[in-house]
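Everything on this sheet refers to the single structure shown next.
Only a single protein chain was left out; the remaining protein chains are all shown in position.
And then chain A:
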Amino acid sequence: MGGLIRSGFRSVATVVLVVAASALTGCVFVTDGPKRLYPVDVEAEMVRQAIGRLDLSRLANSAADRNAFIAARMYAIDMQYTAYESALTRERQNVGFGAAAATLGLTTASGLLAPVATKNILTGAAGFITGTRAAYDNDVLLAQSVQWIQSQMRAKRGEIYGRIVSGMQLSTSEYPLAAALSDLEAYYRAGTFTGGMLSTSEVLAADAQAVEEEKRESITVTYGSTSSTVALRACLMNPDVKEDDLIALTKPPTPRAFARLLVDASGAAETRRNNLLGKARQAGICR
């Protein structure tokens, strides 16, 4: 009898350890991706050296040199952003996935193991983890917010990426170095958590207003042509682009709400339009 109890406790201990390990380590079988050719720090140093070899006096007058400088800086920002985003994702997964896996593992195990004592211990342990999870609720909420903020960071980066790439087609008088540096700073800032939070609150407020207005039978807007209205229209009119794909990304996803973004000159519409363009570029719909 004593041996049976000891054996039962060993089984319980094993299950609890395995589940607890999963809970603590989170998503152990999901990795960030294949190994890099060079570690980020090493490659960042290479980019720094490459920028150092550019003739800085020529950047203001030579579009080719300016573009080489912009491309190098963007690549460096992208590398750092990838590492930062992976770290954010890992943190997010560790909270939500760990707690969920622990609860699921323990309650499933208690159903599979027959002895009442074992079941009670396991259910008790599951209750403990569930309680822990209740304490995690705020963290899980945070994790979901982080996911949303990450997607806003990507959308905003996509938007500014488009602006920079368009600028790179222009001469140095039309897109001077100072403007490029300002855009590079905006590109970096869009990939920060603070930038993502600001962008999220702007877009949420603008979307909420649009959803409310969309209930009206008739909406009147004043036309304004900006680089983003031109870009959205060019994307829509591309024969390879399906209008339904763009409408689906709009909030609310109705033809009129989308059409409004083609023309509306208001600041809220500009925010929503840029967000839509960012998402469309991220999805590979627009260039």
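Keep in mind that, in the parts below, a contact is a pair of C-beta atoms (placed from the backbone, for glycine too) under 8 Å apart; a residue touches a chain by one contact, two chains touch by 3 or more; residues count from 1.
Convention: contacts and distances are computed from a predicted model.
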item: Omitted chain, identified by the protein name its UniProt record gives, among "Beta-glucosidase", "30S ribosomal protein S6", "ABC transporter permease" or "Spermidine/putrescine import ATP-binding protein PotA"; value: "30S ribosomal protein S6"
item: Residue in contact with the excluded chain [from A:Asp55, A:Glu217 or A:Asp240]; value: A:Glu217
item: Among A:Leu37, A:Ala64, A:Ala178 or A:Met237, the residue in touch with the chain that has been omitted; value: A:Met237
item: Touch residues of chain A, complete complex, unshown partner; value: 214, 217-223, 225, 233, 236-237, 243, 246-247, 252, 254-256, 258-260, 262-263
